[in-house]
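Of the protein chains in this complex, all but one are displayed in their positions.
Chain naming follows the written order as A and B, and within any one chain the residues start at number 1.
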Amino acid sequence: MTASAIAKPARGQANRLVRITAVMGIALVAYIVLLWVGLTIVNGFTFERAFPVALQQTINALSIGAIYALIALGYTMVYGIIELINFAHGDVFMIGAFLAVVLTGGIFGQTGAQTNVPFLILLLVASLAFVMPLTGLLNMSIERVFYRPFRHASRLAPLITAVGVSFILQNVALVVAGSGDRGAPQIFSTDWEIPLAGAQISILSIFIFGLAITLMAALQLFVSRTRLGRAMRATAQDQQAASLMGVDLNQTIALTFLLGGALAGAAGVVWGLRFGFVRQDLGFNAGLKAFTSAVLGGIGNINGAALGGFIIGFIENFASALGFSRWSEFLVFMILTLVLIFRPTGILGQQLGDRA
Amino acid sequence: MSRLVPAAVSTRYGDRWRVMQDRLRDVSDLHRSTTIVVSMAIAAVLMIILPKLPPLNIIQPDGPWYDSFANAGVFVLLAMGLNVVVGLAGLLDLGYAAFFAIGAYTYAYSNSPFSGQDLPFLPMLVIGAGIAAVFGIALGAPTLRLRGDYLAIMTLGFGEIVPIMFLNLQPWTEGTNGIGGIYRPEALPGLGEFTPVSSFNYMIVMLVIVTLAMILMYRLHGSRIGRAWMAIREDELAAAANGINTVVTKLLAFALGATTSGLAGVFNASKLSIVSPDQFLFTVSFTVLAMVILGGIGNIWGVAAGAFIVFLIQVVFLKQINTVVEAFHIPVLSDINFLNYQFLLYGIALVLMMLFRPEGLFPSRARKAEFLAESADLDAEETPEVQGSLGEVPGAEEVFGEASGEGVR
Partner (left out) sequence: MTDVLHAARVTKRFGGLVAVHDIEFTIPEGSIVSLIGPNGAGKTTFFNIIAGIYDPSAGEIIFRGKSMIAHARRAWLEPVMWVLPALAVGLVTFLLGQSGASSGLIALGILFTIISLMVVMVVGVARPAGYSELLMKLGIFRSARPNDMVVAGLGRTFQNIRLFQNMTALDNVLVGMHSRLKATWIDALLSTPRDRREEESARQRAEELMTLVGLHGRSKEVAKNLPYGDQRRLEIARALASNPTLLLLDEPTAGMNPIETADLTRLIGRLRSELGLTVLLIEHDMRVVMGISDRVTVLDHGERIAEGTPDEVRRDPKVIEAYLGTPPA
């Protein structure tokens, strides 16, 4: 292989990255404009006042989209590998959010914004390091105990069990923490903002977005470059062939659940920071939206889940910015319906076993 | 039965019992409707008399028992309806409470100071059920082509959306407060007035409805459509390859399930005298699903019995455990309010049943083997899912159809 042939893939990768960033940039600008127009027309803002609001909302959308993307990844990976909707996944996210509160509020005794930056960083790292492995293990255990027995059974049985597990998790949280919102210490001050063009850009939102992108990039690298990642992809394409090639199915599937659960845990940590509350039906609602994201982007496709997550986040943000937040669930459901009827393979989905 | 059973284990009594069971089954198959009416009549008599006798009348007087029975009846009806969808046709409907809500609100519109209408009860039962059926068809027509997982999510979403809509459309639905003061049904001949205090009338009406429902469901089960449902459950592709229009057949099951749910909703609204969105949340859908699984998925009388038992345990006995435990001051347990745990218990019960006895407490003959069956064939060889009219459904595996189909031979 000549040097140029080796260099080509690297350049190709760089090109792709540039293209993706460019597309993302354009999409962001388009969204800002759209929101700007929307706010002016629908909500009667003046042109000047609408712009900073649009900018701020866009940054908000990035953070909520990032959360949905993180959760959606778990759904899509699991579906890609065993063709099962892990109904309990949303609730794993919810448990992650609760665990983060337990750590920062309970163990570290925090109640509000932490101004000591190094300590804040310590807390953040500790939260992630504490929650992500736990939620990963939780998700993995759920698969081991509740889904594995049904691996060869009819489709209905594992589905019903998954719903049951989801329900159990929700009610455990209910029993332990009571109904109603529980406050989550927002240790990352929501007041830290960067002024930009008249708007106040929340640093927290940027952090969330950055964290999500980092995690997704790490996942992508793992899946495409490592041996275990390759095993995951192979199993997603053809379980039988993969096992014949020596892939340990149980291990691979367990790993998938572990990673998905960890990502959901990260989303849980971030949720508490951003929204300041946790509740036992978080998983139910966010789960539905995240699943819609996964389907929208193309179920089984990692990039699709990320894309879908952001799209749904933006749509939800658009609706709430214009004052229709009560209808956001309805909107998401309509999107799910339309996608499943008209393009069930999603945006990035392909029809032929071309999976994550 | 080719399994080798040690001679010592299979006793003569075991054989006699089985022969008697078979004979009973044959007789009941032959004269099914009569069997149902007779059984329900016996049940009715028991339900009227037993609450007047100890030990039942020690726990609570007969009035509250009738009330509990009537309420249990609502869930019996719901479970039977969901059984048609999940058990007979094999479709996981997670939004079953939505149709319950639709029926309830329909009756609320027809019989309340809010709407100013006062329409007769019995026709409203039919109308409420019909409107729920309409929505069932509306939801089912586009979504029943989808795979089971996606159908489940869609129904879940629908089950979420309907209460939200009732909540948000305040001017038409009174939002969170709901519509109250719903008029009771008119007095029926021979039974007298429907009062909130004595639920006797409600109980009798529910018994009649359940009996009718059972007769109709068993008829469907043994008919061409029942066979089609079973065929679809067993092997959807083979079913289509034998002339069954799978979407229409599934739609029928779905619509019938919605009808039953709507019917239960009308009854419930007339009994509780108030409807509000929080009566129709996912917990209701899940509870009914748990009842179907516990009772015996696919078994019509099994789910009825299961629902009845589960409901009574929830409403009567959990309360009693609380009282007993408090009375005896049992240390840890008396701090626990068992009623809070009921949903957790349902979830655990459902999952345990799925793991260890998926056919339920009262298994139906065919379902038992089928539920546990290996479905390895379904994806391996031949072909993808039956295609919808608008393109592929997710999970299509055509690329492997030819290769593995030919190669293995």
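Assume contacts are C-beta pairs under 8 Å (C-beta built on N, C-alpha and C of every residue); 3 or more make two chains touch, one makes a residue touch a chain.
Just so it is clear, the model here is predicted, and its values are computed rather than measured.
Undergrad: Using the definition of touch stated at the top, determine which of B:Ile48, B:Leu119, B:Leu188 or B:Ala231 touches the missing chain.
TA: Going through B:Ile48, B:Leu119, B:Leu188 or B:Ala231 one by one, B:Ala231 is the residue touching the chain not shown.
Undergrad: Just one of B:Leu119, B:Leu216 or B:Ile313 touches the chain that is missing; which is it?
TA: That would be B:Leu216, which touches the missing chain.
Undergrad: Where the complex has a chain not shown, which of B:Leu122, B:Leu169 or B:Ala241 is the residue touching it?
TA: Answering carefully, the residue with contact to the hidden chain is B:Ala241.
Undergrad: For the full complex, which residue in B:Val38, B:Leu53, B:Ala138 or B:Ala187 touches the chain that was left out?
TA: The missing chain is touched by B:Ala138.
Undergrad: Can you name the residues of subunit B that touch the chain not displayed here?
TA: That gives, for subunit B, the contact residues 33, 134, 137-138, 141-142, 144-145, 216, 219-220, 223-228, 230-231, 234-235, 237-248, 251-252, 366, 369-370, 373, 377, 381-384, 386-387, 389-391, 398-399, 401-403, 405-407, 409.
The working rule: only the chains that are shown with their structure count from here on.
Undergrad: If you average the CA atoms of subunit A and of subunit B, how far apart do the two points sit, in angstrom?
TA: Inter-chain centre distance comes to 34 Å.
Undergrad: Would you pull the subunit B residues touching subunit A in the complex into a rising list?
TA: 86, 90, 92, 94, 142-143, 146-150, 152-154, 156-158, 160-161, 164-165, 168, 282, 286, 289-290, 293, 340-341, 343-344, 346-348, 350-351, 354-355, 358, 370-376, 380, 390-400
Undergrad: Please output the residues of subunit A touching subunit B within their complex, sorted ascending.
TA: Touch list, subunit A to subunit B: 79, 83-85, 146, 149-150, 152-157, 159-161, 163-165, 167-168, 171-172, 174-175, 238, 240, 284, 288, 291, 295, 299-300, 326-327, 329-330, 333, 336-337, 340-345, 349, 351-353.
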